[in-house]
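Every protein chain of the complex appears in place save one, which is left out.
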Amino acid sequence: MSAPDIAALQPIQAARPWQRDLIGVAVILAAAIAGYFLFPDNLALLTRIIAIMLLVLSLDLVTGYCGVATLGHAALFGAGAYAAGIAAVTFGITEPLSMVAIGAIAGAVAGLVSGVVILRGHGLAQLVLSIAVIHLFHEAANKASTYTGGSDGLSGIAPDPVFGLFEFDLWGRTAYGFGIVLLVLVFVLLRILVRSPFGMLCRGIRQDPVRISAMGASVKASLIKMYVISGAVAGIGGALNAVSTQVVGLDSLSFTNSAEALVMLVLGGAGSLYGAFVGTIVFMWFEHVVSAANPFHWLTIVGALLIAVVLFAPKGLYGTAVTLSQRLTRSGP
Amino acid sequence: MQVFFSIGVDALAYGMVLFIISIGLSVTMGLMRVVNLAHGAFAMIGGYIASYAARDLGLGYGFAIILAVIGTIIIAIPLERFLYRRIYGAPELTQVLMTIGITFCVIGLANYVFGPTLKTIPLPAGLQGPVDLGFRTIAAHKLFAIACGVVVALGLWFLIERTSFGVKLRASVDNTAMAASLGVRTRIVYAASFALAVGLAAFGGVIGAELLPVEPYYALRYMVTFLVVVSVGGAGSIPGALIACLLLGAIDTTGRYLVPEYGEFFFYLAVIAIVWVFPRGLLGRAK
Partner (left out) sequence: MKKLILAAAAAILLGGAAYADVIKIGVVGPFSGPFAIQGKNFKAGIDAYIATHGNKIGNDTVEILYRDVPQADPAQSKALAQELVVKEHVQYLAGFYFTPDAMAVTPLLQQANVPLVVMNAATSAIVTKSPYVVRTSFTTWQTSAPMAKIARERGVEKAITVVSDYGPGVDAENAFKSTFEKDGGKVVESIRMPLSTNDFSPVMQRVRNSGAQAVFAFLPSGPTTLGFVKAYNENGLKEAGVQFLAPGDLTQESDLPALGDAALGILTTFHYAIAHDSPENKAFVAAAQKAIGNPAELSFPSVGAYDGMHVIYKMIEATGGKQDAKKAVDAVKGLAWESPRGPVSIDPETRHITQNIYLREVAKAADGTYYNKEIKTFEKQPDPGLAAAK
């Protein structure tokens, strides 16, 4: 299974080292500030988008950069969410940064476990292993209802104010700011990661695993390492979700959640991290708007959007935009 | 011993129903290399047509099945022409996006047109009620489903391995350009196989409706099950799919009988174990 081939564009991107990433961070911050002032009443939704964005970024690491197809990535997200939630409810750890750290660790562990299982298969078998993994996680959380609340959900998570100063309020301002800071930090670290020799190695594995192993690198060990990192990122997303919504449900460990994350990634374009941003925002915002406009039949319109993207932007929204802009600059003077 | 037979009968019936519904997906995924997540949507369309024909128009069961298969293929033709043709040979993830989009649309439309209630397909008198097997009873329609499964398996195997159409199909899939240059009209071959897959989906949707009732969310609800059985069997392999369905049917049934509380664990751990041993599916061809 391979992602739409945005990786082919990578050399160009790598040729302009740090400028693009600086611009990227600037754009994220600008968008964050714009979001805050343009939609002051939608911060809860925006925070949710940030949490899911972390999940999609994390999925991009394994799918876009390593070529692993998975429909079970929410396992990592949900592990982070439940770990943070259980830490708060059962063990009284309500300091938000500690909760995020716990979420990241739990996500990394879940990443290790699912990585070991999923990487055993290839192609469709891989997909099926990922489906099995997400269902096992889901069922385990359902069974451990003493800790997780089972199908009733884990409620009663009451995080402390951030640094003892900023309380999580009804408008979701603190949660939003908290989320943005986490997102930018994670993004910067991930850009460094994918530019590092290790990141290049993973991209090489995606293109030709046989050649990489012939070069003496361990394909499997690299992929599992990436899975653990990816798990930490997804775990942070899950923990952010738990902190900001103060509740965790079984849906965070569901197949649906995994599949939606994959749809968002492909919609934006895999293999660049930027596509993950674009895809998540477009999908979730679009879904929000049409489902509020017509709560009964909005699914049809979302379906039509996905079809339209495949027809008119086959490399995903971001990938196609990059191709277009390159064509324009090349045909220019 | 009686328990053993009892589980065996249930497993066989369940496995065969799975087989009939999923085998069309094995054709699209394995032979045409399209990850068709809209497979369940086609099965559902078949179910709706049959339900409308048999329940609302009062036509016979057999006639309803034929109408469902033909009707679903007719609905699928424009989809193939305008949408699927664009994603043959595209990266799998693009195919996933497109076919999920189609599924969403079909669910939304079904909800709008038919409403969210369950639709049943009335069975003829002969298929209703239980049949006594001596040591236990089993539903007559399950026996019918088992028979249909056997017929479909043999028919498909013959079509793909023994007819010139099968040869052309396999040639087109392995190397489209080469097949075309040898005079195979690959477009038509693809369209025909797509119609075959869709027809099988509709057939399965009708036959399996007693177990998996028709409602708008059908298209997504059972997608995971279809994906799992096809991939465990090895996509594109008819015997592989058959073995996988029977094996998974047996595992699932045994789990539900012996440890219903942990049925889900039992099933998915078994799936992991099978794929661990056969990383390309039971009878999957190495690429």
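Order of writing sets the chain letters: A and B. Residues in each chain are counted from 1.
We take it that contacts are C-beta pairs under 8 Å (C-beta built on N, C-alpha and C of every residue); 3 or more make two chains touch, one makes a residue touch a chain.
Here the structure is a predicted model, which is why all the values come from computation and not from measurement.
Asker: Have a look at B:I75, B:A90 or B:A139 and name the one touching the chain we're not showing.
Answerer: B:A139
Asker: Could you list which residues of chain A touch the chain missing from the display?
Answerer: 41-42, 44-45, 47-48, 139, 142, 145, 149-153, 155, 158, 165, 167, 169-172, 241, 245-252, 256, 291-292, 295-299
Asker: Against the chain that's been left off, what residues of chain B make contact? List them.
Answerer: 3, 6-7, 10, 13-14, 108, 111, 115-120, 129-130, 136-139, 142, 210-213, 215-218, 221-222, 225, 252-254, 256-257, 260-261, 263-264
In the analysis below, only the chains that are shown with their structure count from here on.
Asker: For chain A versus chain B, what separation do you get between their C-alpha means, in angstrom?
Answerer: Chain centroid spacing, chain A to chain B, equals 32 Å.
Asker: Any idea which chain B residues touch chain A in the complex?
Answerer: 29, 83, 86-87, 90-94, 96-98, 100-109, 111-112, 224, 227-228, 230-232, 235, 264-265, 268-269, 271-272, 275-276, 278-281, 284, 287
Asker: Under the touch definition given earlier, write down the residues of chain A that touch chain B in their complex.
Answerer: 1-5, 63, 69, 117, 120-125, 127-129, 131-133, 135-136, 139-140, 255, 259, 262-263, 265-267, 270, 296-307, 309-311, 314
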